[in-house]
Each structure stands twice: as C-alpha cells, then as structure tokens.
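One structure is given here, and the rest of the page talks about it.
In this view, the complex is presented without one of its protein chains, the others remaining in place.
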Amino acid sequence: MVAYAWLVPLLPLVAYIFLLCLGRRAPEGIVTGVSVVLTFLSFLVSVAVFRAVGSNPDQVAAYTFHWLTVGSRSISVGFEVTHLNALMLVVVTLVSTLVLLFSKGYMHHDDRFAVFYQYLNLFVFSMLALVISPNFLQLYIFWEMVGLCSYLLVGFWYFKPEAALAAKKSFIVTRIGDVGLFAGIILLFLASGSFDYNTIFVAAAAHKLTLGWISGQALVTLTAILIFVGAIGKSAQFPLHVWLPDAMEGPTPVSALIHAATMVAAGVYLVARAYPLFQASPAALTTVAWIGGITALLGALIALTQRDIKRVIAYSTISQLGYMMMALGVGAYAYGVFHLMTHAFFKALLFLAAGSVIHAVHTQDLFEMGGLHKKLPLTTWTFLAGALALAGIVPFAGFWSKDDIMSATLQSGHTVLYVFALVAAFCTAFYIFRVFFLTFTGEPRNPAKYENAHEGGWVMNLPLVVLAVLATVGGFFNTPLNGNGLEKYLLADGAVGVTYSENVPLMALSVVIALLGILLAAILYWRPLVKPERLARGFGFLYQLSYRKFFFDEIYGAVVVGGGKVMAAIVDGVDRYIVDAIVKLVGRVVYYLGLGLKYTQTGQVQTYGVVAGFGLFIILAIAMYRVGGVF
Amino acid sequence: MAGGAPFPIPTGSVLALAAILFCIGLYGALTKRNLIIVLVSIELMLNAANINLVAFSKLSDKPSLNGQIFSLFTITVAAAEIAVGLALLLAIFRLRKTSEVKDLDVHKW
Amino acid sequence: MGLVFWLVVAPLIAGLVILLVPRLGAAVHRGLAFLGSAAALVLTAVAWDQFQYNITGFQHVTALYWFTLPSLWHGANPNGPGNLIIGLSFGVDGLSLPLLALTSLISLLAIVAAKRSVERTREYYFWISLVTAGLLGVFCALDLFTFIAALEITLFAMFFLIYIFGEERRQSAAFKFLLYRGLATVALLVALVGIAYGAAGAYGSQQAATLSGTGLSFDIPTLTNVMHTVSTQAFSSHARSWLFLFLLLAVFIEEAFVPFHTWLPTAHESADTPTSMMLGGVLTKTGAYILLRFGVGLLPGEVRQYGVLIAVFGAINILYGAFAAWAQTDWRRLIAFGSISHMGLVLLGIAALNAVGLQGAMFMMVSSGLLTALLFFLVGAIKDRTETSRIPALGGLSRSLPMLSGFLLVAALGSLGLPLTSGFISEVQAFIGGFDTYPVISFVGVLGVILSAVYLLYAMQKTTFGPLDPRYGELVDATPREYVPALVLTALVLFIGIDPKVIGELFGLSVNALMRIGG
Partner (left out) sequence: MSGPLIAFYVISLCILGCAVLMLSFRKVIYMALAIGGVFVGCAAIYLLLGAEFVGVAQILIYAGAITILMMFAIMLTNHEATEPPFQWNARNVASAVGCILLGILILLVIRSTPWPQPDTSVDVNGGNSNPVAIGMALFKQYAIPFELVSLLLIVALVGAVILAQHRKEDE
C-alpha cells in the first residue's frame, strides 16, 4: 500500500485539472461532487497507508526519481512515507474533505464558485505533496505553492481592498520566513551534497556537516535556526505572526482549512520532520521552545479583547501553534504532533462553526451577535465541543494533547515556559468562552440580523458534526488508556524526542485553571456580574495593549514597511538624480564641447590641410623616432 | 645579391627629388588662392609619387614592370580627376563668379 | 552551408525581401517577418534534435572564409606562423542552443504581438527581422569578427526600432541606448581583440605562439584552447587584468548593471511592446552571454581574481534593482528594474564560478528572458486597452480582464521565483552556487527574494486587485491573437520550472566545458 501513497496528492491534482478544464462557469453540483469524492478517495488511501505503515514499522520508505543534474550532483524528486507524514496525510485529507463539503453551502451563489474550488483543490494537492516530500527542495517547492494558494484564497474577494492588502501581506510576511528556509536548505545541500532528509540527518548525526567557512556544530545550529525561521513565517509565530489575523479576510472555509488545520501547521510539521537536525543542536531547540512559548502567551493575550469572531480564533490558532512549537522545543516531539492533530480537528471545527454563524448573520462582529443558540442549535453544540476541546477540559481532545505538552514542559525544566503556558491556558479558556457566550447566549444585539439567521443545510452541518465528534474523542488516540498509542506510532520513525509520563496533579491544575477562565467569561458575558467595560477601563493600558495587538502592525508598518519604502525612495532618488544625472551631465558636457569646437570648422579646406599635414608630420616623426637611426 | 653593372643614378637621389617635389606641391596646395593652381599643385604631388613608382621599378633588388604599370594607372586616374575637377571648377565659377579657394566655405560651422 | 548558417540568415533574407521588394502590403511584410523567424525557430528545433549530447564543444559548425590578413599586417606575431583569417563562423553548443530558441521564439511572438496599426511596416518588420538575425548571430558566433558584427547589427537595428517606432521621449531614449551600447561595443572590441593578440603572444613573451603553435586567430574554440593551455605563461597578468576590466565594462553596460543601467528603463519606457519584448527578452541577455563565453571561457583566472567584486556587484544589483522597482509608478520601468535585479543573480552565479552557479546563471538568462517578454507583452496588452501603464492609474482589472490578469499574475509569480516556474529553478541554482563560494554576499543577496515579492505583489495589488475603476468596466479581455504569446510563454515558464532537465542537460554540457577551463 505504501508504494501507492503517491495517489494521495494525485487525486486532488486530478480534481484541480478537471475543474480547470471545466472552466469558471461550471455547475456547482459537479464541482463540489468531483472535489469531495476525489478528496475522500484520497482520504481512504491515506487511511490505508496509515494502517499499512502502522502495522509494519519497516514500511517506512522513500521513492525517488532523477529530476535535475547540477554540477556533479543529482537532485531527485519523489515521495516517502513515514509514520509522521502518514498521520499528516490522514489529518489533511480528512479536514480537506469536510471543508470542501462545507464550502458548498458557504460559497453558494458566489459567481466565482468554480474558481474557489480550483484553488482549494490546488491547495490540497500542494499540502499533501508538501507532506509527502522526501527532500527539502521538494518540500520548499510545495511550501511556496501552499503559500501561493493561501495568497489566492485570502485575496479571493479581490475587489475588497482589505482582502487585496491581506493577501499581499500574508505572502510577503511568510516569504520573509521562507528566505530563511531557502538559505537553510541551500547550506544543508552544500554541506551534505543532497537535499534528502535522510542523507542530511545521517550526516548531522555523524557530525559530518561542514563547510569551509563555518564549523560543524555552528553550521547545524545555523541551518536549524534558518529552517525554523521558515517555520516561524508559515506557522505565524512571534515575530512573524502578523499576517495570520489579516488573512481572515479570506472566505471562512479557507480560514478553517489553510489558516487553522493544515498550512499553518506545516511549520510545525517542518520542525518535526527536521527534528534530527534540531536534536543535534540544543541551542536551536531552546530557540524553538522560547519562540513557541512567547507566541502561545502573546496570541492568547491578544485574543482576549478582539471583537471580530474570526480574529479571536485566528489569535487562538497562533497561540496553539505556539504550544506545538514549545512542545517540539522541549523535546516532546510526539506531543507536539499530537497537538497538531487534535488542534486540526477542533480548530477547523471552531472556524467552520464560526463560518456557519457568519453565514447566518452576515457579520463577524461579536457585539452584533447574541442569543443565536435558539436559531442555530447544531452550530451552538458543535462550537461548544470545539471550545471545550480548545480550553482543555476533560475529556475533550485538546485536554490530552495540551496537558501532555504542559507537563512535558515542566518536566524538562522550563519552568518559565510552563508558567507562560499556564497563563495562556487560562486566557484560552476565557477568550473562547467569551466568544461562545457573546455569540450564542443572551439577547440578540442586532435583531434584524438575528431574525434572518438559519442553519446552513446538511452540507454545512455534516462537517460540523464529524469534526465535533473528533474534537470530543480525538484525544483518545494518545492516552494512558490506550497505552499512548499515537506516541508509540510516531516514535517508530526513530529515536526522536523524549517521552514523559503523565502527571495527574498537573493535569488537575490545568483543568482548574481552564475552568477558572470559563468562569470568568461566564460572569462577564453570560450572567454579567461585572460589566466588561469597567474591567477594560480598569486595566486601561493593558486592555489597549491587547486590543491593539501589542502594536505590532503599527511598529512593523513604521519600521519595516516604512523603512523599505524610504529605502526604495532613496534608491530611486539616487537613480534619477545621481546616476542618471551624471549620465546626463556627461551628455551636456559633450554637447557644450561640441558647441565650442564647432568654430574650428572654418570651411577653409587649406586650413584643414595644414592641420592634417602637421598631424602627418608628427605621426611620422614619432614613428621614425621609435624606429630609430633616422635622427 | 644584385648582379650586373651598378646603375649610375643613386636611389637616394631620385627619392630626394620626388620628396622635394612632393613638398613643393603640398606647399602650393595649402597656400595658393586660385583653385586651378591648387589642382595643379596636387598634380605635382601625384607626379612625385609617380617618380617613386618608376624609380623602384628599376632600382629595386627585384626589378619588375609593376611600378610602371601602377604609374600608368595613376596617370589615368589623375587625368580623370583633373577633368572632373576642372568641370566642377567651371560650374562653381559660373555659380559663384569666383575661382578662389577661400570663398568656397559653405561648410563653415 | 550548414544548418546554423541558414538559421541566422533566414530572418536576414526575410528582412531584405521586405526592404527591397516594392509595393508589398502590411500583411505581407508581417507574414514575411513571421516566416523568417519561424524558419529560424524550426531550424533551431532541428539543430536541437540533431544535437549530440556526448560531444563537448561546438556542433553544426559552418565557416565562411572572407579574406586573410597576413601576419606582417596585423603585426601580432611577426615571427610566428599565422595569417589572420577573417570570415563568418557559426556553431552551437549547450549554452547557445537554448538562447537561439529563446531568440527565435520571442521574435516570433513579438511579431504576433505587433499592433496592426503600425505605420511604415516595411521598415518596422525589416528592423525586427534584422535584430533577430543579429541576435541569432551573436548567440552562435564562433569567431570574434562574426560576434562583433552581429552585435553591431543588433545595436543599430534596435536603435531604429526605438527611434522610429517608440512612444514618448523615444528619441532621447534611442540615443541613450545607442551611446551606451556603442561604448560597450568599443570596450568589448578592445577586450576581445586584446585577448586575441595576447593569445598570439603580442604582450610579453612569445611563448603563447610557440606553445600553441597558432598565430593570431579570432576563432573562439582556438582561443579557448590557447588561453586554457598557455595563458598563464604567455600573458602578463597585468595585461590580462586590464583586458578583463574592459570586458567587464562591456558586460555591465550590455547587461544594464548598476551603475551603467539607466539606458534600460528609459528604453523600455519608450519602446513599443514587440521592441520591448525583444529588448528585455533577448537583447539584455547578451551581456551575461559575453561574460560566460569570453569571461569564464577565456579569462577564468580573472573571473576568479575579481570574483568578490563581481559577486558584490551582483548583490548590489539584486537589491538596487528591487528597491528601485519598488519605487516605480510605471509598470514598464518596474519590469526593467526587476530584470536588472534578476540579472544581478546571474552575476552572482557566474562569480561563484562553480558548476551550479554557472548553470543557475544560464537558467536565469532563459527564465528572465521568457518572463520579461511575457510581462512586457501583458503590460502592453493592458496598456492598449487602458491607455496607461501607470500603476496608480490602474485597479481592479481582474473583473474586466480576468484572463490577462491571470496571465499577469503567473508572470509576476514566475518573476518572484515561485517554485514550479522557471524563475525558481534558476534562483535556487544561482544561490546554491553563490552560497558555496560567497556565503556572506549571498546572504545579503537572498533578501532580494523578499523584495521581489514586495514590488511585484504591490504592483499586482494596485493593478488587478481592488475595486474596479469604472473607466475600465467595458474592456474586452484577451483576443485569440493575444492568447498565443501569453499561452506559449506561460507554458514554457511552467515547463522549465517543472521539468528543468531538458535544458539543464544542454547547459550542463557547457558548464562542464567551462568548468574544465576554469576549474
């Protein structure tokens, strides 16, 4: 079965090409049908591959073909199946199938419906191809391709100026990270002579990665950090997290698929895939852990005060991705990947539920919603499942993965990071239930919108239900109850990461913290004992700090974008007023020289003759002098 | 290398004659005001060159007829040149009522 | 007469027929020019098909003898053997074949793209055919004389195309072009003739002549051989350095490298679309070709010696071009600066002087040629409709011109080096080469990857995204005639990006040949 793993990315590609041929006016039913069926087939193949790999640890394999010769080295392309990417394939295809189905309802009657599905299928193909790549170059290729799809889909409603700006921003900010990845894999190629993961990791383990200008250990650290820079960009980690909230300008299914479940998790996947390299450099791992911890806290703090339902969830995504990075950074490889999986389920669920709400009320402002549980009962219950999973309440999926991460962090000795994670957990519970209470409970704040709200039909409900089930029970893939099955499965890839044991008091503590968060949300927004505005005023500056997203956009706008524009203006000025001016000056000088020298043209042939005669004499004299013996 | 009786006229003398003639012609061409005389002076220079050609036809270590042939061509071309030159001169004179070089300065800046 | 000879001559014949046969209609002029370029393309394809991959060196060699300069006259080597043979000599190797294909293809598409409303079609298509023939000659010349002659032809043909058929400020742009590139030709002439004389032993010892047994020769393979075997003993390093600097000056001007670049944006701003396609697509690749063929091929030691300088200029070009492009408000100037930025990468790849870098530079020449031509074509097509190429004046064109906007997006993405386009494969190879030899400079240069995304997406955002300007509501999208260049170029950009092996193998041959000399 493993040898047929190439079918997994191929089927969405077939769907893409098929839709491309159908054109932009294709009927919605056919478009959705083809996409969903092919992606679902892809899911079935993934499951088969997953099972084949799981039952037989030796099935891990790479299949490569020659692509290009550069100098004496050959670059190949192909695919590989490991335990890690078999899991990723299942997660990606599952979420993709559900989102493709959901989009049928959400994008209904959009006049570029078929184009939307083209882009989505292209994305699914690229994402799967990224996951299945056997080498860094191919990963980078599809890494950029998913970025392109994200660009196209964020800017899908291109006529909205905010969408156009957000698309550009998402591409450019992630590109900053990509440059790090680009440089990193080039250095690895130069040091090891190959882009293949295995060759590089074997060389790294054997301390054979060296270049003329940098020693082995420093090179490993440098390349690991450069690769991590790529992951920072793609996974919206601090300090390159600013693009993800803006990317919410795209249609909500896009946010669910790309900006929650799959593409943004590619950064985590990358670090996980390159884990042997990171393990060879403690400094790089520490960097990963700290960036992850800071991001987890930062995202959670900003999410506390946002008014836009999608932005809250987006910051939540940033924060959760921070958790995953932190897990990888402290060595809890399996927990990071486990959280990636559970997060894909519950975050896709939250986004789709939010999409269902937005589809119903046509607004994203939390303060225009309220009381929607009467109109949207299914959405309410599924959202609640997702929220509980995100908050980490027993026994929802998020509880198992998040608590594994938190206990691993404490056990690995990163106490400060553990405190960060704990604070973030409290905030997480608070902000997600703030959203829940504001949206679904209480009185409608905007009756007009409330009246027209309705559920989106089975195409939108089915994905919600499936994901809600997964968000509820997804955690049981890796609990002490099943002997940490997923962890064992993942660690079959080789000795990667450290395993930690569960710690019941710690688990209890985090659940209590989460419950406190929910309680605070409840007394502020469900049964208001305290007016939230008073609290906001009480915290004054801190509230502003969170509400204005720690001023990252403003600072970057002024320093990076402003600096770049100033630099561009300077270069342009230099070009026009110095370089080109010098050229023009030369032209002028020659022109005026000509104006002066024209007076030598007297028109008197004999004068010319005299001058020419003297010239002849001088040339002859010099020639004769050089020959010698004449004078 | 050279055989036979030495030729009575030294090579240098012939060349010197040609050189002096050439310089006189040049001087005339550069200073005379009448267009006809300028043309005549140029003929002088051509003749000086011809003397050289004929001289080397005889006074070389490998004498051959080529010099004489070449001087014949020169003479022919000079004849053609003088014919066209004088025709031009007539035309100019008819138009401008002058045959002085200094008046012919339409190319002055 | 070999294949390659007819390949060069075909557009020339077409041009002469257009010029000399009176009273042909505009359609016939266009058809003849089209036939000439098509013949060149077909012959290139045949040459490609017959190309033998197991042979290094030139194939399909055709030499036409014109006259001989005896050694006494040229004076390079009075005691040695050798009369200097002057004539025309053509042949192809792995480097020139893709460039020939690029030239004939872009010329063909430029003719397709030419507006029907052009007046004076006789001159127009004559000059276009001539510039095509010249460029083909440049890329397959096997002899310095042929090379310079062909380069001169492109120079004045392009001058007239800009001067007569350009748009606003065409005259000053044309003269700027002429003067700059004329200067480049002078510098090139000094360098190449100097190298030929040096190889014959004119500077310093007579060893070159005795060692190589050849006198003064303009034959490129012979020169390469001589320079390879005896240059270090025969040539004073002082003389070689000077010649190399002259060569570099020529390359910098031809390729529009900072700070000798200002002719390029001006020329592009004034030239019409087909001219811009030829200029940006092919003519600006001659500089890199010179650096590869004569720099790396004949003076590899100097390329190594001045490598840091070249690499630094490469990085400067990448960043300068990108920043300047960011500041532009006109699409055509933006593309011009973007192409300068791309070419900086070529410089970096060549400076690295390793197999990967050289191959990357060659890929970049072709890729940048295709993408620049595509961009100019699309911007021209948009300009035909909106009557402006100023970025702030456009907006929301995705709605009224979805296909053109789509192609523009592909072209922009290719330009910014998105994987699966030719831009990426070039970039990655050039940077691998660069990082191998000059890691720090390459780290600086790699920032250009970000900047290219910035300026291109900024322009895209202002052009095709955003609300539709009501002025542009009723525009007609791409016509069938416009689909041809857009589709062909896009397909090639994608094809090279997805399967680079096809031209990679050809380039690999040249790279190996060059590396045997330089390595």
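Chains: A, B and C, in written order; residue numbering restarts at 1 for each.
We take it that contacts are C-beta pairs under 8 Å (C-beta built on N, C-alpha and C of every residue); 3 or more make two chains touch, one makes a residue touch a chain.
Keep in mind that what you see is a predicted model, and the values were worked out from it rather than measured.
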item: Partners of the unshown chain among those that are drawn; value: A, B
item: Subunit A residues that touch the omitted chain in the full complex; value: 604, 606-607, 609-610, 613-614, 616-617, 620-621, 624, 629-631
item: In subunit B, positions touching the absent partner; value: 1-9, 11-17, 19-28, 30-34, 36-37, 39-40, 43-44, 47, 50-51, 54-55, 57-66, 68-69, 71-73, 75-84, 86-91, 93-95, 98-99
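Here is the rule we use: only the chains that are shown with their structure count from here on.
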item: Per-residue multi-chain contacts in subunit A, two or more chains; value: none
item: Complex interface listing, subunit A residues touching subunit C; value: 24, 66-73, 137, 140-142, 144-145, 148, 151, 155, 158-159, 161, 163-165, 167-168, 171-172, 175-176, 178-179, 182-183, 186-187, 189-190, 211, 213-214, 564-565, 567-572, 575, 579-580, 583, 587
item: Of subunit C, residues touching subunit A in the complex; value: 176, 179, 258-259, 261-262, 320, 323-324, 326-328, 354-356, 359-360, 396, 398-399, 402, 413, 418-420, 424-425, 428-429, 431-432, 435-436, 439, 442-443, 446-447, 449-451, 453-455, 457-458, 460-461, 464-468, 500-501, 504-505, 508, 511, 515
item: In the complex with subunit A, residue positions of subunit B that touch it; value: 26, 29-31, 38, 101-102, 104-109
